[in-house]
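Omission of a single protein chain aside, the complex is shown with its protein chains in their original locations.
Each chain gets a letter, A, B and C, in the order it is written, and its residues are counted from 1.
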Amino acid sequence: MVEMSATDKVDVSIEHKQVTLDDGTVKKHPNTCPGCGSHYRDDELQASLRVCPQCEYHFPVRGLERIEQLADPGSFAEDESALRSGDPLEFFDLRPYTERLAEAEESTGLGDAMITGSALIEALPCRLAVMDFSFMGGSMGSVVGEKFARACDHAAADRLPLVSVSSSGGARMQEGILALMQLPKTICALEELHASGGVMISVLAHPTTGGLLASFASLGDVLVAEPGALMSFAGPRVVAQTTREKLPDDFGLAESNLRFGHIDRIVPRQELRPVLAQLIRLFRRTA
Amino acid sequence: MVEMSATDKVDVSIEHKQVTLDDGTVKKHPNTCPGCGSHYRDDELQASLRVCPQCEYHFPVRGLERIEQLADPGSFAEDESALRSGDPLEFFDLRPYTERLAEAEESTGLGDAMITGSALIEALPCRLAVMDFSFMGGSMGSVVGEKFARACDHAAADRLPLVSVSSSGGARMQEGILALMQLPKTICALEELHASGGVMISVLAHPTTGGLLASFASLGDVLVAEPGALMSFAGPRVVAQTTREKLPDDFGLAESNLRFGHIDRIVPRQELRPVLAQLIRLFRRTA
Amino acid sequence: MTSDAELGLRDRLARLSGVKLLRGTRLSAEFERLQRQLERLKDDTSDEEIWQRVELARHKDRPYTLDYVERILDDFFELHGDRGRMDDHAIVAGIGKLEGRTIALLGHQKGRDLKERTKRNFGMAYPEGYRKAVRVMELADRHGFPLVTLVDTPGAFPGVAAEQHGQGGAIARSQAMMMRLGVPTVSVVIGEGGSGGAIAIAVADRVLMQENAIYSVISPEGCAAILWRDASQAKKAASAFRLDAAHCLDLGVIEGIVPEPVGGAQTDVDAAALFLRESVVSHLHELDGTASDDLRRARRAKFRSMGVFA
Partner (left out) sequence: MTSDAELGLRDRLARLSGVKLLRGTRLSAEFERLQRQLERLKDDTSDEEIWQRVELARHKDRPYTLDYVERILDDFFELHGDRGRMDDHAIVAGIGKLEGRTIALLGHQKGRDLKERTKRNFGMAYPEGYRKAVRVMELADRHGFPLVTLVDTPGAFPGVAAEQHGQGGAIARSQAMMMRLGVPTVSVVIGEGGSGGAIAIAVADRVLMQENAIYSVISPEGCAAILWRDASQAKKAASAFRLDAAHCLDLGVIEGIVPEPVGGAQTDVDAAALFLRESVVSHLHELDGTASDDLRRARRAKFRSMGVFA
């Protein structure tokens, strides 16, 4: 559904309209901020939650690092980590899907593009479902769908709030129609969580596009997005090609989505942890 | 809420953007069509359901005549006809409300601006709630609210569809805040009808504005409007004065409302009876 | 005022004030003042006195929804957008803690300075504002959060786009949604309760008015322009409308009056917020423990009975 899911090599910034300072000719310092061109040290960037201290540009965050940023130290207990994708279509494009999966697992150390488990945020228990864009562009196939669905089940059973952090190009093409079926599947699980009185807080990180935006990521009780995060069903390139319109500068960005009424708030990464804690306190079930 | 409710002298056409052929200087034949300027004979116009045979202009229809147009001959049985308005505010502007009420009753032969009862349409039993603009601009006060609410009750009790035909300038100012309360009151009665599995088909005749559009008239299961009917919450003059915008030519008209997704269909008056019969057949409860 | 009506009013004020407003020490004095007001209500309020309330309700320094939110709620999290087309700043919505439990809050929001007024469109919402309201009502209902709404609008915005986007239907649907809620609901008119734009978010189990709030089917100026054909007759219209709190209570349209500091809410916003908070809390306490079906049934019966006819 969205082209970004095709490969794990996609540079996150290519779909990001505000980040086009690279003129393509000058050879850049490897650690150059795409927001302001300043240089950074890796350890400093990590210490600042991967937000540029100069311009507030939000660099991508890997799944486990995101959990470290949000959860109380040592509180995260991963579950469902053994789940691995099948290859129902015996899919083969330029390379077999199984090969891509194996390579992604090796390069990321993850079983698939979502990490789930239980955690504490400011000492408040919750469930987490965090995506990792590095694993095949964060694309949603059977494993992401199943992990999210089980995260809903756990949250309902334990009467805990579920916090999802999405970062995905959309459905995973290599699983064909079954990837599309992860949309209703995740929505179905979320419906059951909601029917049980549960809550899902959806954090939209860059990018949340295609099938993610058309499924659970849009259906949280509260939606917060990171600054500059792309949130679009169709990617900017597809829209530009299809409609031959000039796109607005902030096309599909969180800022535009806030204005058009699709999210509740833009939360800079430094505030994400306390804001989630606040929301968990507000939605906590006392009975 | 809308100025048209103020007096029963208001010319229906003044709020009607498409009908401005009158240049104000030439003295007109008394029976001149405001749509095309052609002359008509009263009996012919009545025979054509008060639709101009030349230009399809829809003239206003009084409540009882509307019922004659829609119901099988002799099938209509009015109820709640004894209801009369109180004067809770002892309202007095240039004249007392009680005097206006008495005058309206004398000139229209009606107890208030809505007629309710049971009827057959193409041999199908239903309930009717039909407004008459001649009674104080079809304004909704306590009696209109109560009659509509009772029509909902009857429809629910008899498991019959309710057909409403609205034509109103909005809430009746002379009843003050109690007129405003007829909005939630009628909505409440309609909610109960819906909860019982019942159906309400809302016919919007010219004009349906203000509190009518902001209450039951908008909440039918199906909404059909007559051609050229004004359907706006705020009247064109108020909008023009407030915003100093030039209004679109079809501002607030049924045609505009269809385009913007607010009604299901525009039904010329000649087709109204068969269309209502069709809808009653579709919604009829067999069990 | 007939003595029957007066008895009824006295009874209602007693119910409202006697038990619930006596919590804080400052409130006792207010209670006494309210009693004195009650005495005065025997005599018809003068046109001038009613007009003073109109002016206070519209006072440029009168506290708005967010002024109360920051004084009444803890941990307030504002919710934005109708999930369709817009975030209408004329209506604010959110969740927060009131006395330790989470409630949902909705309110019209005017602006203090010119920039804010423009942003808030003078508290006149587009249909998108009412759709945001409905969305937050659904959220409250799903999570069992009591809903508090603060009403303060000259009316729903009368504009071309507002009509095109379905102002009438949006207001109707917001009322219908409030009829369906299974959670306790309290609405307070805190300034101008203007017509359809006000009732859209005021179909509550308990509807209250601040002492100097007004609630009416059309603005006094609008009424005067039509009925008296002279907008300058607004005072007369206001009086004829009985748009003040005491008269609305007498007419059975509201359940109670929230006292304001002497001189109006703008003279002491903290005190006004304290009274507002106490009133809301006490009404929510009364509604606590009522089953959803019973809440709905009573709410519907109340609105179903409004009107005077024979």
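Criterion: contacts are C-beta pairs under 8 Å (C-beta built on N, C-alpha and C of every residue); 3 or more make two chains touch, one makes a residue touch a chain.
Here the structure is a predicted model, which is why all the values come from computation and not from measurement.
Student: Can you list the shown chains that the omitted chain is in contact with?
Tutor: Looking at the entire complex, the absent chain's contacts are A, B, C.
Student: Using the touch definition up top, pick the residue from B:Ala71, B:Leu180 or B:Val199 that touches the left-out chain.
Tutor: Spelled out, the listed residue whose C-beta touches the missing chain is B:Val199.
Student: Going by the contact rule already stated, which one of A:Cys33, A:Ile67, A:Ile187 or A:Ile201 would touch the omitted chain in the full complex?
Tutor: In the full complex, the listed residue that touches the missing chain is A:Ile187.
Student: Just the residue numbers, please: which parts of chain C touch the chain that's not shown?
Tutor: Per the touch rule, chain C residues meeting the hidden chain are 83-85, 127, 131, 164-166, 169-170, 173.
Student: For chain B, which positions touch the chain that isn't shown here?
Tutor: 194, 197, 199, 221-222, 258-265, 275, 278-279, 281-283, 286
Student: Considering the whole complex, not just the chains shown, which residues of chain A touch the missing one?
Tutor: 1-3, 6, 83-89, 91-94, 141-143, 145-146, 149, 171, 173, 175-185, 187-192, 209-219, 231-234, 238-239, 242-243, 245, 247-248, 251-252, 256, 260-262
To be clear about the criterion, only the chains that are shown with their structure count from here on.
Student: Considering only which chains touch which, how would you classify the arrangement: line, ring, star, complete or other?
Tutor: line
Student: For this structure, I'd like the pair of chains sharing the most C-beta contacts.
Tutor: Counting C-beta pairs in contact for each chain pair, the top pair is B-C.
Student: What's the chain with its C-alpha centre farthest out from chain B?
Tutor: Most distant chain from chain B: A.
Student: Roughly how many whole angstrom separate the Cα centroids of chain A and chain C?
Tutor: 41
Student: Taking each chain's centre as the mean of its CA atoms, how far is chain A from chain B in angstrom?
Tutor: Here chain A and chain B have centroids separated by 52 Å.
Student: Would you kindly tell me how far, in whole Å, the mean C-alpha position of chain C lies from that of chain B?
Tutor: A distance of 30 Å separates the two centres.
Student: Where in chain C do residues touch at least two different other chains?
Tutor: none
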